[in-house]
Each structure stands twice: as structure tokens, then as C-alpha cells.
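For this view, one protein chain was removed and the others were kept in their places.
On to subunit A.
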Amino acid sequence: MSTTEDILITTNLNIGYKTKSEVTTIAKNLNLTLKQGKLIALIGANGVGKSTLLRTITGIQKPLEGAVFLNNKKISDYQPLELAKNLSIVLTEKLPPSNLTVFELVALGRQPYTNWIGTITNQDTTKVHEAMELTQISHLTTKKHYEISDGQLQKVLVARALAQDTPLIILDEPTTHLDLLHKVALFKLLKKLTQETNKCILFSTHDIDMAIQLSDEMIIMTPETVVQDEPCNFISKGTFNTIFKDEHIVFDSEKGKFVIV
């Protein structure tokens, strides 16, 4: 059913919320496949359920039906520590105030591998430095995390996920607070990481035109369906026009971006 390249697959997954009295289904019958070395963008309008999908495939939220398999094992069967060695995340939430330096922050990514008191071994230090070099933040090592810019902090958080050394990294809207220059830089960084480390990276974003240009595959969420394909196929099928329910926003397949008419 799956090949060795497949890192995460969902089988007939239904996502949503369950309370005592009612069940709210957000999306049904999702059969998604996340493969090694692929950069995959998750797009969809606000409120369509991107976060719910991410929460479900990271195991934070239980699926209503179906299952999520990470490396051929059900995500709900993972112990927290084992899961931490297979899946790392970058969130949108602000970090609580602290005196952490950039190095210490990235080094926290090594926690699943350290002993009971969290001693950083030489091997851990090497991994941390590797992650910092890949993300080009080595010059920030001794800076406190609140002293650097949003763009730099986002790279630091990616480095932390890299140091965690997992085959799959999931980022929730990593480009939200960044300007165009830093958005492009971050996208290119993610692209480079998938090529150089063969990791799979899934990220949600609202920067659809950039995602079209840089990602290998896309997952498009609309209230009706959730589909996964390569960006060029989506363009030829005209799927992008289904994202926004507004006649004034039209996808121009020549230019590869949305135009307002």
C-alpha cells in the first residue's frame, strides 16, 4: 500500500471536532501522501480547516474517522518521545519571554536525544551547528532570541526543527509576518532543505503564487474537497479558481497568479 518513500499517509481520513452533542466534520475521505524530499504547500481560504488538518496529522487532534500513518505506524500508537524523533513542527505562536540565546533555542531541538537532565553531547553540538549552517544563522549564535528580526527568528525556528533530526517537518504559516524579500528567502530555504537533506516539508501558507513556483506538490483545501497534486496540473485543471468564492478574484493561468477583475 505504501512505498519506502512515503513518510506520512492518510487513509480515508475524516477531520473535524467532536463534542458531546454533535460532530462537526470539516473534511471527508482524505487520502494524502507525503513523500521524502518533497516540499508540499497546504493552501486554502481562511477558516477552511487548514489548522485542523495540520493538528490531525501531527497527532494533536484525533481523527473522526480513518487513520494517519507515519512511517507505516499509526500516529496514535506513537509514544511522545518516539513521535518527537519522527516529526518536528514550527508554529505561528509567539515564544514566551525568556533569556534563551539562538544557540540554546536550536539546541532544545535535541531534547528527544539527550539524557534525563538534558546534557548536550558533542554529537548534539555538531547537529546544532549543522542546522544553523544550513539555515545560515551561524552569525546569530550568541544573540538572545528577542534581539533578532522576525525573518531571522523564523529561520532559527526552522533550524530548531532541523536539529530535531526528523524525516518530516510541518510548518504552520511560516511566512505570515515576513516581507516579500524574507518570504522568498524562507521559501528558497525550505526548497533547499528538501533537496539537500531529503526530508519532507509540509507548510501551510496564504502566499499561493509563491507556493506555485517553489513547491513540488500542493494540497488545496476547499469546503467541498481536499486535493493533492503538482502545481502545474492544478493550473491546467483550473483548480485554483475554486479556492475563493468570489467572482472578482480570478486565477490567471498565463501569469500563474491571482488577478482582481
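Definition applied: contacts are C-beta pairs under 8 Å (C-beta built on N, C-alpha and C of every residue); 3 or more make two chains touch, one makes a residue touch a chain; residues count from 1.
Criterion: contacts and distances are computed from a predicted model.
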Hidden subunit of the complex - UniProt protein name among "NADH-quinone oxidoreductase subunit J", "Iron complex transport system permease protein", "Cardiolipin synthase N-terminal domain-containing protein" or "biotin carboxylase": "Iron complex transport system permease protein"
Option from A:112, A:151 or A:223 whose C-beta touches the chain left out: A:112
Options A:45, A:84 or A:184, residue touching the unrepresented chain: A:84
From A:98, A:123 or A:241, residue that would touch the chain that is not displayed: A:98
Hidden partner chain, touching residue among A:10, A:164, A:205 or A:239: A:164
Sites on subunit A contacted by the missing partner chain, in the whole complex: 58, 60, 80-85, 87-89, 91, 93, 95-100, 104-105, 108-109, 111-112, 114, 116-118, 142, 146, 164
